[in-house]
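Every protein chain except one is present and positioned as in the full complex.
Chain naming follows the written order as A and B, and within any one chain the residues start at number 1.
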Amino acid sequence: MFGIIRTIWMTFLHLFHKNETVQYPEQKPYLSPRYRGRIVLTRDPSGEERCVACNLCAAACPVDCISLQKGERDGRWYPEFFQINFSRCIFCGFCEEACPTYAIQLTPDFEMAEYVRQNLVYEKEDLLISGPGKVPDYSFYNVSGLAIPGKGKGEAEHELAPVDTHSLMP
Amino acid sequence: MSIPLAIYGLVAVCAAAMVITRTIAVHALVYMVATLLALACVFDTLGAPFAAALEVIVYAGAIMVLFVFVVMMVNLGRPDQEREKSWLTVGTWIVPALLALILLCTLLFGASHVTADPMPMAAGGPIGPQAVGLRLYGPYLLTVELSSFLLLAGLVSAFHIGRRIGERQE
């Protein structure tokens, strides 16, 4: 009996508490930089696409919403097409973890509602951004041993020249 | 005989006829409620508002609800409707109708020989609740006491039926 009256009184006092609501469209909520929202494809500092079309993101995706096709240009791999079906995506971030080149990244943006379901399939043009995203200085080809035009074997950062197996020198 | 009174009486008779001829039990009960409401109106026009109110509260509002409740519980379906229809043949209702006709004749005969004022409304205006109460606890005290015994018996038996079985085991 006393409990009921106390409950009613406590509920009444909530009339004078501050509202917790964020008035969303006018007042944006704070989203942390690590928020897992819309997926983007980033570029390395020199402006080239980071994605090397290794398909690891597509393999890691639990809902199979990523599909891409490998192409090759000047010894560099790149995706011929890269689609993410956002009507299936669950924003788990596994693709970001799987990516060896920091190409695919999740951003703090969730405002992607569409009237037509088909519009939720984002193509590469929709996904690519012009900057390097969360990892500004990283460029995959600068640290990998792969030879590309303008950079031979052993010329990457922190890389020794390739061992000359015909030499007897240690 | 005033015009409203005639209308109420006509409504009551028509609704009562509908009660008998309906094959779906709930429809019959709805017409029954209409009959009782019309009767309450008749009481009110005759100058007994208290009786009218009781008619609505007790008969239309409580007892008929219990009827509906029971009909809902027993789950009548299409076969029951067919059976009801088969009972509405002339052979079934002719004898009760004849017997009722005899009663009607005697009633009409009696009514035509009544010399007293058929409208008690004329004698001292409408009968209020206070007058009814004084009557009940005056000349009709014994009846009130008897019905209170009946109610007490009902209460005790309801309590007996509604007791928790197996409470002793706890």
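Everything that follows uses one rule, which is that a residue touches a chain if its C-beta (ideal position, glycine included) is under 8 Å from a C-beta of that chain, and two chains touch if they have at least 3 such contacts.
Assume contacts and distances are computed from a predicted model.
Within the choices "Imidazole glycerol phosphate synthase subunit HisF", "Transketolase", "Oligopeptide-binding protein AppA" or "NADH-quinone oxidoreductase subunit H", the name that UniProt assigns to the complex's undisplayed chain is "NADH-quinone oxidoreductase subunit H".
Across the whole complex, the hidden chain's contacts among the shown chains comprise A, B. Touch with the chain that is not drawn comes from one residue among A:T11, A:S32, A:Q118 or A:T165, which is A:T11.
Which of B:I20, B:I57 or B:A153 touches the hidden chain is settled by the complete complex: it is B:I57.
Checked against the hidden chain, the listed residues B:I3, B:M73, B:I102 or B:I161 yield one contact partner: B:M73.
Interface residues of chain A with the unshown chain, by the touch rule above, are 4, 7-8, 10-12, 14-15, 17-21, 23. In the full complex, chain B makes contact with the omitted chain through residues 24, 26-27, 30, 33, 37, 40, 49-50, 52-54, 56-57, 60-62, 65-66, 68-69, 71-73, 126, 128-130, 162.
The rule is short, and it goes like this: only the chains that are shown with their structure count from here on.
The distance from the centre of chain A to the centre of chain B, each centre being the mean of the chain's C-alpha atoms, comes to 77 Å.
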